[in-house]
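FYI, not all chains are in this one, though none of them got moved.
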Amino acid sequence: MATRMSDSLMYRHLWTAPELDYLFEEKGRLSIWLDILKALASAQADLGIIPVESAAAIAELVSVETLDLDYVATQTRASSHSTLGLIKGLEQTLPPEVHQYVYYGATVQDVTDTWFGIVMRDVGDRVAAHLGQLQTTLLQLAETNRDTVMVGRTHGQPGAPITFGTKVASWADEVARHIIRLAEGRSRWSTGQLGGAVGVLGFFQPAGLELRARFCSALGLGTPDVSWLTSRDRLAEFGHTLAMVCATLARIGSEIYELQRPEIGELLEPRSSGGVSSITMPQKRNPESSEHLVTLARLVRAGSTVLLEGMDQQHERDGRGWKAEWIVLPEICEFSLLATTTAGAVLAGLEVNTTAMANNLAAHGALLRSEQVLAGLSTKIGKHEAQQLLQVALSELAPDGDIAAVLARHGVSASAEELRRWLTQPATGVAGEQVDAVLAATRVPSDSVR
Amino acid sequence: MATRMSDSLMYRHLWTAPELDYLFEEKGRLSIWLDILKALASAQADLGIIPVESAAAIAELVSVETLDLDYVATQTRASSHSTLGLIKGLEQTLPPEVHQYVYYGATVQDVTDTWFGIVMRDVGDRVAAHLGQLQTTLLQLAETNRDTVMVGRTHGQPGAPITFGTKVASWADEVARHIIRLAEGRSRWSTGQLGGAVGVLGFFQPAGLELRARFCSALGLGTPDVSWLTSRDRLAEFGHTLAMVCATLARIGSEIYELQRPEIGELLEPRSSGGVSSITMPQKRNPESSEHLVTLARLVRAGSTVLLEGMDQQHERDGRGWKAEWIVLPEICEFSLLATTTAGAVLAGLEVNTTAMANNLAAHGALLRSEQVLAGLSTKIGKHEAQQLLQVALSELAPDGDIAAVLARHGVSASAEELRRWLTQPATGVAGEQVDAVLAATRVPSDSVR
């Protein structure tokens, strides 16, 4: 039973990343929650807080497989408490003398925030890994097209030549920064939570700090210096980092969407095998994956804002911001991972039409070389005069017109040789060198990072 | 299998309104989609576009009960098309000669946007109905407490007296405007969609307009003057109206949350029977429903922003903004309806502690009557001198101090009789009259509005 498209049998493939089921799908999530409870019991047994036998029983008998989910759900609703139903469910599978030692002294948020710590660690790592693969693709694409000249466009208008390599290098440069951000933030957001009622572990004194350290460590999480029950910058930072990652992928998607217009035809996202773009217009080939990158980025952006807003929390626990995270964090994780895999597939199969790139450049002819002509002319008659003259001259010039003739008509005595040089010299400035610089800079981090 | 908390077996009661299952739960949604396809076939048969027998077969045989959902889902994924899987699923239940006449000439968006029209109409109506009930509760509460004096607070600080009735009247006043907005917007967003490939129904010429009108009318929806495939203000308006409704409920929830602090103790949300607030602090009574109203409002606000952003769409169809609506619209509908029912329950069982209200007023004593003293004193020594004098005098006054003595110490010759009048006259200004005004104004609309 699914009321959201995200979990619809028909459409969940558009909104869900199966590789995250172990974190978010109900049984996966509960399985992690049970691991958390086991780690807690084990640490408590080590410190003599609960009997060793109880911890052993919990480790052995507690399992999502033997949990009666319907019973848990019913009890959850009956108690209006987020985990009392789960506790009652666990009691069904544990001997009576162990009942009280599962979930001993912990609160809902200890379990869910620790799960959040695992989620942020794992999803962050997976997004980084996907970006690493994406970057490999991008760097190859940039290298291959280091000198593939194409029209550079500003304000949607053809301006001056660039290379496709430099465009891709700009994408790779952005991705590289995200990989670094994910690495830098990791230690902040991969953190466990054990705070008890009000964040000071009054239930466990005097062993509280030691218990928390053991508990977090057993789960492979960092130990916080102070409980973060209402200190939520970790989530805000993580969410915004995902939102930036998706925004970069949306930028790539938008660029493909625009350059895939048949009127331009320079890029084509791969056609999915067996895919049908339109049933009313069978000839269509739509950039649907590229579009989807934009869609996902918008959703993740909206979600991340909720996490940022959620930083303004009151006192020692504040359900208002906290519960909103339950909806938003899984959602943006799913969308972000899906975005990285979608972008990976699009870029791996991207068709680059270098002929179209060359043709478009030719179609805009000498116009696009204006920057060079301007530079050359500036050395002869000064930049300002050159600008004014070119603005008039170029407005008179047909796409295939003779710029030398037009300039001569305006009294500029540029020799044919000079004009030839201005018009034929490699016009793409540092485009290739920028590719080299990005290759040099980003190949190292992509190796060294985790 | 649920990857989102919203559809989790354990937690869906916190995020989902069961009364909307017929619109959003997968089978409910598909059932409505099939109704749409039947209405289309019927209108097409009426106009001779498809055989009458085919429309009859579609009406009889197409049913969500006989649809093989797994097959539909598999075919959806295989085709990468949003409804081709559904079409193939329908073919399984239709005789071959009818196959081609189901979904004849329509596109995905014709189905989903028409579903959106039904969703906005029905959810708008249900929210309005819930608000109507809520308003009845509020008006009774306001009337009952028309003259229940309590501390008015500004900037979180006790200021001057109000009545609880006037506070509730301000809520009711806001709710009344939402009911009107929902009524005003209804004809705009209760609109069907039939545009075909690019919004001009080229497939159906020359009967396109007539077909659209019959199709929309059969579903109880308005007929648009022009296709709205990329004209999405209807959704943005609807989403924002829901967001405003939820913001009002959040304002009410926040107020209860604050006034439920034991240090204030003036309001108490009803305790859920069998509910447990805290397992580590068994004495706790948390305003959890009030908090949840704030949580839901934040989520709906974030979602509604996506719909507003989605208004900037390109050309004749634009997947980027459109697909985001698939996630956001169901989500904000569920949350909003849940918010109205939650608020309804909270307000219906709200405990108003008039003793605490009176005690708090007494505790701040004469301080809270400063506005009256200022007004009275102003008539004797002028407003400015009165202000300066009071600022000094009141800072010296103990909560239970003798204001007459303090004033006398500062040379103000207010008679005991004058002081008594300033300090004992009804100090709540137009509080009661405001209740009367809201009662008079809003009782009418709540009857007349749908």
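A and B are the chain letters, set down in written order, and residue numbers restart from 1 in every chain.
Heads up, the rule we're going with is that a contact is a pair of C-beta atoms (placed from the backbone, for glycine too) under 8 Å apart; a residue touches a chain by one contact, two chains touch by 3 or more.
All values derive from a computational prediction rather than experimental measurement.
Engineer: If you could, jot down how many copies the complete complex is built from here, 2 of which are displayed.
Structural biologist: This structure file describes a complex of 4 copies of one sequence.
As a convention for this text, only the chains that are shown with their structure count from here on.
Engineer: Taking each chain's centre as the mean of its CA atoms, how far is chain A from chain B in angstrom?
Structural biologist: From the centre of chain A to the centre of chain B is 32 Å.
Engineer: What part of chain A is in contact with chain B in the complex they form?
Structural biologist: Counting only chain A, the residues touching chain B are 1-16, 20-21, 24-26, 29, 69-70, 72-73, 76-87, 105-107, 196-197, 203, 272, 274-281, 286, 288, 291-292, 294-295, 298-299, 302-303, 305-306, 309-310, 318-321, 323-324, 326-328, 330-331, 334.
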